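Working notes for the structure below.
Every protein chain of the complex appears in place save one, which is left out.
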Amino acid sequence: MNSRRGSWWGLLWALLGALYFFVPMYGTLDFSLRMIKGQITLEAYRVVLADPAFLQAVVFSVEMAVITILVSILLFVPTAYWIHLRLPRLRPVVELITLLPFIVPTIVLVFGLIRTFGRPPFSLTNTGATTNILLVAGYIILSMPYMYRAVDVGLRSIDIHSLTEASLSLGSSWLDVIARVIVPNLRVAILAGSLITFATVMGELVLADFLVRPALGPYMVEVGKDTVYQPAALGIMSFAITWAAMGLIAIFARGDTARRLTVR
Amino acid sequence: MAFLEFSHVHKEFGGAVAVQEFNLEVEHGEFISLLGPSGCGKTTMLRIVAGFEKPSAGKIIVQGHDLANTPPNRRRMGMVFQSYALFPHMTAAGNVGYGLRVAGKPKAEVEKRVKEMLELVQLSQFGSRYPYQLSGGQQQRVALARALAIQPQLLLLDEPLSALDAKVRAEVREEIRRIQTQLAITTIFVTHDQEEAMSVSDRVVVMSRGQIEQVGKPFDIYNYPRTAFVASFVGTLNQLHCVVADPQAGKVTYHDQVMVTPGPIDQPAGSPVVLMLRPEELRLGAGGENQIASQVQSVSFQGSVVRVRLKPTASTNGHTALTLDLFNERSLKLPEVGQTQTISFPAQACWVMPANAE
Partner (left out) sequence: MAQLTQAPPAPTASGAALGARRAAAGQFSWNWLGVVPFFLFIIAFLILPSSRLITDSFQDPTGAFTLANFAALFRDPLIIKAYRNSLEIGVATSLIGGVFGFLVAYAITLGGAPGWVRSGLMTFSGIAANFGGVPLAFAFIATVGRTGFLTALLRGAGFDIYQNGFSLYSFFGLLLAYNYFQFPLMVLTISPALEGLRAEWQEASQNLGASSFQYWRDIAFPILLPSILGTMLLLFGSAFGAFATAQALTGGTLILASLLIGTEIRGDTLGNANLGYALAVGMVVIMAVTIGLYALLQRRASRWLR
């Protein structure tokens, strides 16, 4: 056919794609290493890591991320399993719900949360701890499309009914079915969902900023206002976190599954 | 001059030989099957004819025209793929008319032809259905209509029935043959199912490991196979290991028993040979030219045929068993397992091949 012409045409676009990926990353990396004039130095990173506010922000975000992940798992896994096994008619309804976070932009969501819960009778924005509830709730909603979808994909890739029936016919109890058969097959999906959630929460700005919580996102905005090299360093570190999350997913999931678990 | 001619066709894939020394002449209107196990090169040959593979050596000549430089979309051959390959976003009518639309035919002509083709495959009511709304057999027929719509010079079928279930398979294959005869279109049919190949073809080309083993009418392939491969691949085969006794008279010995075969045998006396027989040529009971005492091992009632497995009493290893097919009759008394029975057959029913022949 026209494989010869196809070859360099293909290579051209692959090259352009690669450039678009790498040039900004390389530029940021280079920039981040030039805090001291004329030298390649890790000074920008040192300054960031030495900043107590940075550490506080990271710790806070990690805490929120972990809580979000745990609550998400407890909320979504049983629901997804139940829908698949017992309530298949609800599946379209739930799928629609998981699309809602795309329909309601985060800025609108935070607007609604503040409007509804920031006033009496809830007044959740009065203290830090209660505002965190709103924050985590927001995060759970943001991560729902990924987490729920990941679990859903995981459940669909195993034939729940047949596995459940096979397990029961071999004499297991319901608890055995869930613990020994279903959940082990969902481990990868849950891990993938958790990793994406983690990356999302760590980089999130809108909820944290408007709910005035000391997360990593607002910290980065502050740093970006007055300094030049630290933002670049933070950019690289953010990228590294996302890369690590995706990498871990790729390690634990097999090729095509990994892609299906990470694309909206 | 033959309608289609293969001349010394040879095909290699990076050092591995897929097809070698393929020579064949096909007459206009013939229905030819390429029959063989997977990997024998039959699909490769079909794809070479269609133009999706280029032969490493040799020529394909259609109506006097060497196809070497003709790209696949200029060959005017209709191909039916194993997976049907219907375009999922077009209706059945859309699929059938595609070749004509691509050729720039006027709309009215396309519609007329599509209608004709759908009628031919008896799917007139299904024109506006999409492939996912059709059953396997229906998709198959749409694929056939699509291939025929362009009035191709050759019809190529790549294991078109393998994805269908048994009952539908028989129906569709009859229909393909009916249409092919009606349109008198030269056809090459690739399959690994020998019953399928024999039931619809004018001639069968048996292939193995890239080579032609035998070409002939189904009757000849079945009853006069030229190689041991053809003999065992086509139909069920009984084999008895014998020793040549009298080459001129065609006599061999099976464990001290003399068997009469249609002579002469061109092997010297004393050489090991294999006596071959079809199951339906054996009879239960004494009274034939050749007789073998044996014991019934199993009886399998298959409907119109009763298949009996027997072990010759003279046999020393535990492996030799003979298959004997009886036609069902309501008054039949089925043989019982463990019974002693005599098997007999006339000399004309068997033939002899050298032992260890490939």
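All chains are identified by letter, namely A and B, in their written order; residue positions are counted from 1 within each chain.
Everything that follows uses one rule, which is that contacts are C-beta pairs under 8 Å (C-beta built on N, C-alpha and C of every residue); 3 or more make two chains touch, one makes a residue touch a chain.
Since the structure is predicted, the reported quantities are computational estimates derived from the model, not experimental observations.
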Chain not shown: contacting residue from B:60, B:77 or B:93
B:77
Touching residues on chain A - with respect to the absent chain
1-3, 6-7, 9-14, 16-18, 20-21, 23-28, 30-32, 75-76, 78-79, 81-83, 85-88, 90, 94, 97, 99-117, 134, 137-138, 140-141, 161, 164-165, 168-169, 171-175, 178, 196, 199-200, 203-206, 210, 217, 220-221, 224, 228, 231-232, 234-235, 238-239, 242-243, 245-246, 250, 256, 258-259, 262-264
Which residues does chain B use to touch the chain missing from this display?
50-52, 71-79, 81, 83, 85, 87-89, 98-99, 101-103, 130-132, 146-147, 150
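As a convention for this text, only the chains that are shown with their structure count from here on.
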Taking each chain's centre as the mean position of its Cα atoms, how many Å separate chain A from chain B?
58
